[in-house]
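For this view, one protein chain was removed and the others were kept in their places.
This part shows subunit A:
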Amino acid sequence: MNIKNTLTTKLCTAAVLTAFAVAAPAFADEDAELVINGEIEIVTKTTAPAHLDGHLTEIMSGWRFRSDDTQAMEMDDFDNPGMLGAEEGLSQFETVMGTEGKACVDCHNGVESLASVRPTYPKWNDAKEAVYSIQMQINDCLTERMGAEAEKYDSKKMLNFEAILASVARGTPMNVAIDGPAQSTWEQGKEMYYTRFGQLDLSCANCHEQNYGNMIRADHLSQGQTNGFPVYRIKDNKLTGAQGRFKGCIRDTRAETFAPGSPEFLALELYVASRGNGLSVEGPSVRN
């Protein structure tokens, strides 16, 4: 297992902690590189996309901010509990659902044929004349082509689908379109990102743009990127979707939050995804 060897050499350069050393948890080695299964190279740090000029020069995956142990779990699919969701997602993909007697594989030539989906969604859907998330697209397939019931937003089944779609796209750069017909949705998401919500009066940017790298109590603040979604959260023991994470972050500002599946969160998901354009798709990833 050469992966484990590379890992050990990379561990524990984190002796830089000074005043907070006693209290802080095992820190991530911010220079570690992520290679999954010893073969899939993941870009976890790169130059920021042009639209972030004046805001960020470099973008980084949340993986870089996690502890060594959490980082290691994502380096090998056998250690990544999120891959169980991807496996379930694959069997869902092959299962006949609905009155038409069809499975996803009947229309899509293997899940790998959908490898361009995860890096490019949310995306403008010409036929529907709306920005679509992956979950919206899956629901259209379920209801319009398969004669099946729509799935609830962020249901376990949906997150399993997202996990398999992410896993076949790992290593490809995030590349959501922000111009053309998606632009006004993107602008709406951007405005939300800089809006200070709740009684704590905090915006996404206050934590993830101004303070990434800092500890907020026991949490090491990342840039709040979405390239790792869906994320297996160790403390919840399950997969979380990007909009579920947004819901938690806004709630934590002592605000009236928004619901996953809402138009507001769709816009925010597009905007936040665009902040990560250039980072590799990494999901299902592991976070604490």
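What to note about this one:
One rule holds in what follows: a residue touches a chain if its C-beta (ideal position, glycine included) is under 8 Å from a C-beta of that chain, and two chains touch if they have at least 3 such contacts; residues count from 1.
In this text, contacts and distances are computed from a predicted model.
As stated in its UniProt record, the chain not included in the shown complex is "Sulfur-oxidizing protein SoxX", which appears among "Electron transfer flavoprotein subunit beta", "Acyl-CoA/acyl-ACP dehydrogenase", "Sulfur-oxidizing protein SoxX" or "ABC transporter permease". Note that of A:Val105, A:Ala177, A:Met215 or A:Ile234, the residue touching the chain absent from this view is A:Met215. Of the candidate positions A:Val105, A:Ala177 or A:Ala255, contact with the hidden chain is made by A:Ala255. Contacts to the hidden chain, counted on subunit A, fall at residues 19-20, 22-25, 195-202, 206-207, 210-211, 214-218, 221, 247, 250-257.
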